[in-house]
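Missing here is one protein chain; the remaining ones are kept as they sit in the complex.
On to chain A.
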Amino acid sequence: MKLGMTFGAALVASVSWASVAAAQTELSLWYHGAGNEAESGALNMIIDDFNASQDEYKVVVESFPQESYNDSVVAAALAGNLPDILDVDGPVMPNWAWAGYLQPLNIDEAAIAEFLDGPKGYWDGQLYSIGFWDAAVALMSRQSTLDALGLRTPDVDNPWTGEEFMAALDAAKASGDFEYAFDLGMPWTGEWYPYAFSPFLQSFGGDIVDRTTYATAEGALNGEEAVAFGNWWQSLFADGYAPGTSQDPADRDTGFVDGKYAFSWNGNWAALAALEVHDDVVFLPAPDFGNGPKIGAASWQFGVSGTSENADGAAAFIEFALQDKYLANFSNVTGLIPATSTAAAMTDNYAEGGALEVFFGLSAGQATLRPVTPGYVVSAKVFEKALADIANGADVADTLDAAVDEINADIERNGGYGH
């Protein structure tokens, strides 16, 4: 009898628990951070808090390695197997929105009013994605190097002009203390080229495409300003200021801290490691080549998949995750720049007096989005190839003209990409 009652109670309890579990709608979330324990831990903390905060939805995460994440998403979209929540690299977002992989993100936009521009994923006038952080690139050097070369230390409000920057490279080259004056990170092929180098082009006054219409690259990538940029770019290698495309990847990782280069164009993710070796490392703003100092913007962001039947729940999770405490925690474990100044104040590195505080200012003051168009995924690769060819000695005007033709042909093939 006792055994029967116990069994009955257990049955009732398990059925009740199963009913609660069944009532919860599962929200699948795909994330690009497989293999990154710290990042996964920060994300899991948000998911646990969200799941515990309500009983309508339960977020379940599936992590993918970053290098193959985009391919996995495209394959899943083809097979009709997308999850509810996706994370997406900022510049790729318009393409996924245009292709229907993402749907507009319906959250209270007051919640992101104070966000940096980089993490906000707008396309076609609608918000599709939002990021917890941004990344920024700076001109890394050492204060002792600047002092030895007799150079002014620029800051966000007073960056070097193009002439001052070239004078700095000349001084470093003439000193004979370095293998090269400037390390651009040429072995980092792929997205690094448009992310890190197209801001130079934009500072000269050119661009990858004409942003007024997004219908052509004519004039933007092969106009007078773009050719001036191309000539400058080629001179960096031809005149021996920077190692070219054959730069040893190991030198990219360790050359600056080993003293082979006076200046290194690198991101905030490499800053702490450099500071560990030399405590006088400084992070200088991008030089101004005439149209303002510029650096790239937009990193990974979250959005709702185009096929999600639980868009409200997915959006509720994303909005929940935008709290400063989560942004700050993500920053603390990844070293990336939190999306708001209030979150930055809660971090170890970006708070006032923090080792990386300057990067928040760079992100807020110099960041420029890469062209916000579905065609960016193609034009970025064309731009990368053009820059590598010019670095290797190709004719500047011809190479840029060819790149324009290729980008325009792609835009035409895709019916203007919905612009």
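For the reader, a short list of remarks on this structure follows.
Assume a residue touches a chain if its C-beta (ideal position, glycine included) is under 8 Å from a C-beta of that chain, and two chains touch if they have at least 3 such contacts; residues count from 1.
Definition applied: contacts and distances are computed from a predicted model.
Per its UniProt entry, the chain excluded from the display bears the name "sn-glycerol-3-phosphate transport system permease protein UgpE", taken from "sn-glycerol-3-phosphate transport system permease protein UgpE", "Glutamate synthase (NADPH) GltB3 subunit", "Glutamyl-tRNA(Gln) amidotransferase subunit A" or "DNA mismatch repair protein MutL".
Within the full complex, the residue among A:26, A:48, A:67 or A:348 touching the omitted chain is A:67. Within the full complex, the residue among A:25, A:53 or A:81 touching the omitted chain is A:81. Contacts to the hidden chain, counted on chain A, fall at residues 30, 34-37, 62-68, 71-72, 75-76, 78-81, 248, 250, 253-254, 258, 267, 269-270, 273, 334.
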